[in-house]
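The complex is shown incomplete by one protein chain, all other protein chains being positioned as in the whole.
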Amino acid sequence: MNAERRIWGQLRDDPAGLAGLVVVGLFLLVAMAVWLGLIGQDWSAADGARWETPGPDHWFGTNILGQDIFERAIYSVRTAFEIGLVVAVSSTLLGALLGALAGWYSHSWVDGAILWLKGVLDSIPFYLFVAAVAFALQGKGWAMHVAMIATFWTTTGRLVRAEVMKLKTREFVLAARTIGLPDALILGRHVLPNTIHILLVQASIAFVAAIKTEVILSFLGLGVQDGVSWGLMLAESTQEVLAGHFSNFLAASLMLFALLMGFNLLADALQDAFDPKQASQ
Amino acid sequence: MLYALRKAVYGLLLILGVTFISFVLMVWFGPDQTYTLVGKNASAEQIAEVRHQLGYDQPFMQRYLDYVTDLFTLRLGSSNASGEQVSRILARTVPVSLALMLPGFVLGNLLGIALGLAAARRRGQWADRLISALSVTGMSISFLVIVIALQVLLSTPYGLNLFPVRGWQVTDLPSYLSYVAVPTLSLVLVTLGYNTRFYRAIFVEEAARDHIRTARAFGASPTVVMWKHVLKNSLVPIITRVMFSIPLVVISGSLLIESYFGIPGVGKVAFDAITSGDQPVLKAVVGLTAAAFVLIQIATDLLYRLVDPRVA
Partner (left out) sequence: MSRLWTHTRIAWPPVALLALVMAVAGCKPERSSEGPEPAYRVYRHAMDGAPSSLDPTHASNLYANFLAVNLFDTLYRYKYLARPYRLEANLADGLPQVSADGLIYTIRTKPGVHFIDDPAFPEGKGRAVRAEDFVFSIKRHFDPATRAQGAWLWQGRIVGLDEWKENGADYDEEVPGLRAVDDRTIQIQLISPFPQLTHTLAQGFAAVVPREAVQSYGQEFAVHPVGSGPYRLLSFNSAGAVLERNPRFRQEPFSLEAEGFDPDSQGGLGLEELADRVPPFADRIEVEFIAEDAARWNAFIAGEVDFIKVPVSQFDRVLASRDPPTLSPDLAERFRLNANLESGFVHTDFNMDDRQIGYHPDPDQQIRNRALRCAIIKAFDWPRRNEVFYYGIGEVFPGIIPPMTLEFDADQDRAPVLRDLEGARDLMSSHGWHAGNLPVLEYGFPSSVTERQMFEQFRSFMADIGYPQEKIRPLTYATYGDYARAYLNREVMLTTTGWTMDYPDAENTMQLFFGPNAAPGTNTANYNNEEFNRLYRASATMQASPMRTAMYRNMNRMVVDDCVTISGISRTLILLWRRELAMLPDRSFVGGFFLRFADPESAGGEAE
C-alpha cells in the first residue's frame, strides 16, 4: 500500500481531522470566491447607518462608518488565506532548505552558521522583532509577512535538520553517494521528499501562527495596511465592545476561531497519519 | 575547559548577532526620533541640531560600534524621550512585569502539567479525548479575543464587573490580586492549550519507554509509575521549557497584556521605544534579553550533561 493511500485512509477514520479538512476546505472556497470577485466586494462601501443591528440588509449589522460587517468578515477570509499561505509556504520552504543544508553538512561551518542564525533569531523577543521589521519596512504591506517568515522557519529548520541527519545514514542515501550523485541531487530527490511529513505539519502550524500573529500586529497598528482583516476588525471592536456594540467582535472572532480550529484539527490528523507509530501507542 | 571556552565563544557570537540585527533593524532603519523632539515651526537648522545630538549624522560603523561598546560596558545612558536613566526605567518596570506575568506563567505551567499527566494517564479514553479537544480549542482562540472577552466578562457592567478594567494601582496584596486577576486569567487561558499538549506529548513518550513498561509489568501502581517515573524522567524537557520562557517573563514582559491593560511594565516600555526610536531603552532591553537567552542556553546544555552524560 503506498503512503498516500495509507494516509488518506488514516484521515478518513479520524472524524475530527475530517471535520477540520471540511472546515478549511469551505474557507478556501470562500477565499477563492472573493478572489474571483464573486462575493465580499462591498467591504469598503459605507452605505449603511452607524452601528446598525443585524438585519436582512446587513446580516451582521454595520460598523461605525456604516460598512457591512458581513462583507468585511467575508473579505477577510481572503486576507487570512493570503497571509497564511504566503507565510506558511515561504517559511516552510526556507526552513526546509536551511534545515536540510545544516543537517547534510552537520558539524561543518555551514551548519554552524545556520544554527547561529537560528539562535540569534530565537533570542530576540518575537513581537519586538516583528515590530522592528514592520518599522524598517515602514508602510509596506508585506512588512509583516517578511517578519513572520524570518522567524517562523526556525522550528521547521530544526526538525528538518534532525531528520536529514537521520536520513543521511540510511542505505538508499549512502548508496546514492557511493555512485557519486551530486549532493544537490541527493538532497532534492531523495532526502527532502522524505521530510514531507514534517513540512506539511509545520506548514499548517505556521498557517495558524501567521493568522494569529496578524491579529496582534493589526491591533498594534503594524499589520494589514490597506484592506480589511479579522485583526483590523478586532482592533476596531476594542473601541466598541465596551460601548455595547459586539457585531465586529463576534463576527471576526468566531470566523477566526472556526478557521484556526479547522487548521489545528487538520494538523493533528496529519501528524497522526504520518506517524502511525505514535498514534497507535 | 575547552567546552567552556567553546560555549563562551558561541555565546559571544550569539550576542554579537543579536546586537547587529537589532541595530540594523531598530536603529539604522528604525524610526527617526527627531520629529517628535523638535517643536512647532522648526527650521531645517534646528532639525539638523537635534539629529546631531541624537547621533543620526554619524556613519553606520561608528554608530554600530558605539552601540556595542555602550552595551558591553553596560553604559545604558538615558532615555531620549524622557531623560530618565535607563537603569532606573528598568528598575521601575521589570518588577511590574514580573509581578504581572509570574502568577499566570506558574499557573499556566502547573495546570498544563496536571492536565497533561491526567491525559497521559488515561491515554485514549474519554478523559484524554476531552482534554485534547479542549487544548485544541484553546490553541484556536486568538490572544486578543481572550483579552477582550475576559475584560468584558469580568470587568464591565456587561459582565460580572468584578475587577478594575485596567491599570496597575498596586499598593497592597488585595489591590495586587485585583489588578493581576484578569491578566493572569488571560495568560493562563492563552497558554494552557499549548502547555497541556506539550506536556501530554512528553508524558506519553516517557510512559512508552521500556523501563516504565518494566515497572508496570512488575506491578507498580499506576499512580506511583506516573509520579515516580514518568514525571521525574520528564523533568528535563519541563525545566528546559520553563527556563527558555524566563527571559520573556523577566525581561521582555508581555507587550499585548501590558498595552491592553495599560500596565507600566517593561514590555510596553520596550514597544514604545521601538515605535518611537528611543535607542538607549531599546538597546538595554534587547541586549539584556539576548544575554539572558545565551546564559540560559548554556545552563540548559550543562543541565543536559548532568542528567544524561551521553549528550555531548
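As written, the chain order gives the labels A and B, with residue 1 at the start of each chain.
The rule is short, and it goes like this: a contact is a pair of C-beta atoms (placed from the backbone, for glycine too) under 8 Å apart; a residue touches a chain by one contact, two chains touch by 3 or more.
A quick note: this is a predicted structure, and the numbers were derived from the prediction, not measured.
Of the listed residues B:68, B:127 or B:303, the one in contact with the hidden chain in the full complex is B:127. The omitted chain makes contact with just one of the residues B:16, B:165 or B:239: B:165. Contact with the omitted chain, checked across B:24, B:47, B:99 or B:239, is made by B:47.
On the side of subunit A, the interface with the absent chain consists of residues 44-46, 50, 64-67, 131, 134-135, 138-139, 221-222, 225-226, 232, 235-236, 238-243, using the contact rule stated above.
Mapped onto subunit B, the footprint of the missing chain covers residues 31-44, 46-47, 49-50, 53, 78, 81-85, 92-93, 107, 111, 114-115, 117-118, 121-122, 127, 130-131, 154-157, 160-169, 174-175, 177-178, 181, 184-185, 188, 221-223, 260-264, 268-269, 272, 275-277.
Just so it is clear, only the chains that are shown with their structure count from here on.
Rounded to whole angstrom units, the spacing between the C-alpha centres of subunit A and subunit B is 22.
Those residues of subunit B that touch subunit A in the shared complex are 10, 13-14, 17-18, 21-22, 24-26, 29-31, 123, 133, 136-137, 139-145, 148-149, 151-152, 156, 158, 165, 204, 208, 247-248, 251-252, 255-256, 259-260, 270-271, 274-275, 285-286, 289-290, 293-294, 297. Touching subunit B in their complex are the following residues of subunit A: 16, 116-117, 119-125, 127-129, 131-133, 135-137, 208, 212, 215-216, 219-220, 231, 234, 237-238, 241-242, 244, 249, 253, 256-257, 260-261, 263-265, 268, 278, 281.
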